[in-house]
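A protein chain is absent from this complex, but the other protein chains hold their places.
Letters A, B and C mark the chains as written, and numbering starts fresh at 1 in each.
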């Protein structure tokens, strides 16, 4: 059985992520694919650079999969994230979740991408004509340790 | 530009459907993949047979894409449906919707599969050990013309 | 003349996917009753009718050359 979560420097093969969750018990697979967008708030991106704290990132991705199986016991998730330099329209992340029926596949897939953006140590640096910047969505987070992890 | 909606007798290549919607303006692609499930309400399916009123089905799939673009103007959808004999875990339908941001990709993708099950003339016949039956979800529909189409 | 198309269970029951027949001037409702009676197809009632690939309401009149299709409850996806 192949790992359900992984980080790679090579282009992610969507079919490969889907193959990890397709099974006779499932009638639905929802897939979320994050691609590199050219314009963000009117500013043109030339390319992105993704960096990961790889060992911890895989651990956190697996944690998200565990959370999903706890919430949707019949769900089978898989998550792949790419690192390194990515060009416009390149695939940065692929999430696939299979479930017996379709509603849960959408819910669990959405949950996975939201959690990815909260707890998985991966960062992107946007490169523009006039500079570059590591992006981190400070607004959505509390400084220091997030309340959730603090409590657990 | 390739067609955004199609019906095929051959296995659907997920990447092919995704390729039809990936573009620089989009940062998100949501994909719904319907696969052949082995057990439905405890009954084992051996294989499925899909039949379509092909010309009308493609027209209705395109109509769904038009509806999506009306509701989510930045969305780009693509829908592929397979016909003929499908084995367990085979892919029957692939929907891909790209949008600038992720929330809309989920919403539009969900909308597409729900509408597929309402207005697209495609039918499946379940084959079991002890027989076979064309499936049609009468409960969810009104006999005769659906109110929606009646009004339009 | 018109084409009358059948799919899924109705096709199996009628034994044909297509019948050439003159339906001009009939309403959709009358076509359904005709098929129900001729082929002893109780299920025809549950079907929608599409005329030239568009769903039609029951009082729509069939015109010359119209392609009339019985669309049983769909189950794609």
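To be clear about the criterion, a residue touches a chain if its C-beta (ideal position, glycine included) is under 8 Å from a C-beta of that chain, and two chains touch if they have at least 3 such contacts.
Here the structure is a predicted model, which is why all the values come from computation and not from measurement.
Undergrad: So there's a chain missing from this view; which of the remaining chains does it actually touch?
TA: Per the contact definition above, the missing chain touches A.
Undergrad: Looking at the full complex, which residue from A:50, A:72 or A:111 touches the chain that isn't shown here?
TA: Selected residue, touching the omitted chain: A:50.
Undergrad: Please pick, from A:16, A:74 or A:118, the residue that touches the omitted chain in the full complex.
TA: A:118
Undergrad: Please identify which residue in A:17, A:92 or A:108 touches the non-displayed chain.
TA: Checking the options A:17, A:92 or A:108, the one contacting the hidden chain is A:92.
Undergrad: By the contact definition given up top, give the residues of chain A that touch the hidden chain.
TA: Listed in rising order, the touching residues are 34, 50-53, 55-57, 59, 81, 92-93, 113, 116-125, 133-138, 140-141, 143-146, 149-150.
Here is the rule we use: only the chains that are shown with their structure count from here on.
Undergrad: Do you know which chain A residues sit against two or more other chains?
TA: Residues of chain A never touch two or more of the other chains.
Undergrad: List, in ascending order, every residue of chain C touching at least 2 other chains.
TA: In chain C, nothing touches at least two other chains.
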